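Shown below is the structure under consideration.
One chain of protein is taken out of this complex; the other chains stay put.
The letters A, B and C name the chains in turn, as written, and every chain counts its residues from 1.
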């Protein structure tokens, strides 16, 4: 398989070189979180051992270094997603916080009659905050339905045509479904939303570390993601917002660092990005995230994407051949990400994950924070194997062997 | 000075052993953020090299280890502030987020006629969110005034008697002022607030890493703090809330991990702490914070407090003797924290900080996120030296020498 | 996979494949539901008590992993004929087994769940149906 990345990359990830219950760790839970290369861990250590200080309001050497590091991280992330301006990068805790900030700020300008459009495949984090925004504003929430079954699932784009009326003020959708692996054509969806004047919000949690992303080419208004799923630290994420829009939004949180002037009567806000970063920011992890951007860009997301897809295709093909396993997701060959979701006729996903763990294999089983979709598909859970740059073909073989054994156990 | 901690502690902090512009670093900006002991940095590295995984929803070995580590951190923090129940510990990004979460959640039950009481000495982070809560709910915000001038400042406790009416639904105050060093008697204030039925919210950002804290003895309803000011990582903080109250509050953010059941129509919430932790939490930094608790408790906060106070008293006395310098804060001997704030007759704090930096000394100068207090005191800024367990007497001497030189420069 | 055969004992596999007392008994007039939100597992238990407060009809619905399904199925067989306090005593014994890994001295089908103790993340699965049942005892009887 020529699409694969060099096996030597694996050496960059200290955590991978361990046994779990006597078996070498096979980490296939990348959709939940990714592992961290040495370079990212080192960036954190370096920051704490050399530069740590509070940012922005300091004039001494450490504070200037910390501020420079933090702002350089902002610029680095802007480049990672091709934002026009570093001021469009707001550091958050992660995707969930990013969606909440946008949903809360946009809710302030929604009214009864307005429609928030999203899809049936959203992660709870890009769904519940919009339900709350609808509740708070009186707007209506609508969902673009999924179409097809099992291994032929897709989004109903004809329904989208009907749903995308001028009443739609916000269209929020996932770039890459964490449950199905379905990849949406973000640029096309944004163009259609723009035509009716809707603000677009993209949940790029699953895609940003795996696929090339250019927010200007996509033409979205907002895009959110988490650092921990793209080789970065936990506790840091990004809300990208188009500058012109950002400065019209009310801040979701207030406090030190985001104010121009405060009296006992009231306060005024700085422009973005500070307006949306109240309090001491997560400086170390922002710098760690920038190191993750460096790491991923040195390999190149086109190469990472090809690698993930090659592994997913191999797993997809091999698992589809096992009797008693149904693949849940888009047809092979359709636009999709590097993960495979599947269901057993005779075993529940939790039992599958417990069995796989005994073989050293880390999988995820459950509703994947996607309860309504599960209900709609008539299943309670799936087992998911999700791939990243350090996975290899032997790990797919181990996965398939383990699944085969489980089938036999529960059939027996 | 027998109250001082052993000098050997300094070796635990890698960052301190460096020169800044050719002079050994003298870090006296601990009020802004503290430095990190090796044990905390190691905890982060260990997590990323061994256990990193997503928490809560995983059944494989790494995920169970990460979940155990994260929940053990919660239990550790509960012990650090003597909370009755680990479920009362909610991990946030920091103090500012904690205040915002409480202020937003409490605002939902305030109405015109209700009063939010706070004080004139609050950090913007414990002031602006309450102004916003008042605005959103129609409640009125009132301030307990400061009393006295310069080196004799205190809170007007007689005014508090008048202000603490049954209309007061919330009383939010800082435990230890970051600008003045003034320490409030939290237990007494909470008792008085409880007598009129007000919910109490304590900003313990400056105190929790320096002074013993027992939330049950204090009798507060909420208490917030930041990890980064108490030897912990950036990006992690804590909102403590009394269990009975927490479960009555609406979550400030929604998404994965905090829901019981989600349909396309709506969602239901888990109880605390999950209810207030939407999305993937900052697992690594929570574990780092627990390591900071271990580190500080091994030394003991009574010993740390005595050390800080001894250094502050020495600095206070020496700086007060320099002509052209005014101490701004409570009288020496009054309850106070380990910091000294002062103003120059002939030099602005920013110039002072720039000069001190040339001597390798890290100070903070400005309004300390306390603009309205500065205005009330008729000053534009102060210079602040704030101490922690790794500071020593030689550093106070260096500080005083540097300040002396600045006085001469600007007088000349 | 020695640990796993400890966990998935034949009693468990059997109850998972052929659950006992599945469905709502016609006479049932008390009901309670348990959720394991992290897993998405859920379980509804239906009861009817005789005048002496003993379970004379019990059934369950819901979906979940083999551990939760088997444990709930087994629970229904054990709780039948018991009073609320007897059921609670039984649950305490069960909890003891799944957390300690030590089967009780007297032989009991509950002992099949001793293997769960090595899988702490699965203890919630094993106790889901029990929690629902104890909750159902506390519900007022519907007409």
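Going forward, a residue touches a chain if its C-beta (ideal position, glycine included) is under 8 Å from a C-beta of that chain, and two chains touch if they have at least 3 such contacts.
Just so it is clear, the structure is predicted and the values come from calculations on it, not from any experiment.
**Student:** Mind giving the shown chains that are in contact with the missing chain?
**Tutor:** The omitted chain makes contact with A, B across the full complex.
**Student:** In the whole complex, not just what's shown, which of B:67, B:226, B:341 or B:381 touches the removed chain?
**Tutor:** Selected residue, touching the omitted chain: B:381.
**Student:** In the complete assembly, which of B:348, B:376 or B:404 touches the absent chain?
**Tutor:** B:348
**Student:** Who touches the missing chain here, A:270, A:331, A:375 or A:404?
**Tutor:** Result: among the candidates, A:270 touches the missing chain.
**Student:** Which residues does chain B use to touch the chain missing from this display?
**Tutor:** Residues touching the hidden chain, for chain B, are 21, 347-351, 354-355, 358, 366-367, 371, 374, 380-381, 405, 409-410.
**Student:** On chain A, where is the contact patch with the chain that was removed from view?
**Tutor:** These residues of chain A touch the chain that is not shown: 56-59, 63-64, 67, 259-261, 270.
One rule holds for everything that comes next: only the chains that are shown with their structure count from here on.
**Student:** Let me have the rounded angstrom distance from the C-alpha centre of chain A over to the C-alpha centre of chain C, please.
**Tutor:** Each chain reduced to its C-alpha mean, chain A and chain C end up 38 Å apart.
**Student:** Roughly how far is chain A from chain B, centre to centre by C-alpha average, rounded to an integer in Å?
**Tutor:** Centre-to-centre distance between chain A and chain B: 32 Å.
**Student:** Could you give the separation in Å between the centres of chain B and chain C, each centre being the mean of its C-alpha atoms?
**Tutor:** 47
**Student:** Enumerate the residues of chain B that touch no fewer than two other chains.
**Tutor:** Residues 57-59, 259, 261.
**Student:** Where in chain C do residues touch two or more other chains at once?
**Tutor:** Where chain C meets two or more other chains at a single residue, that happens at 38-39, 122.
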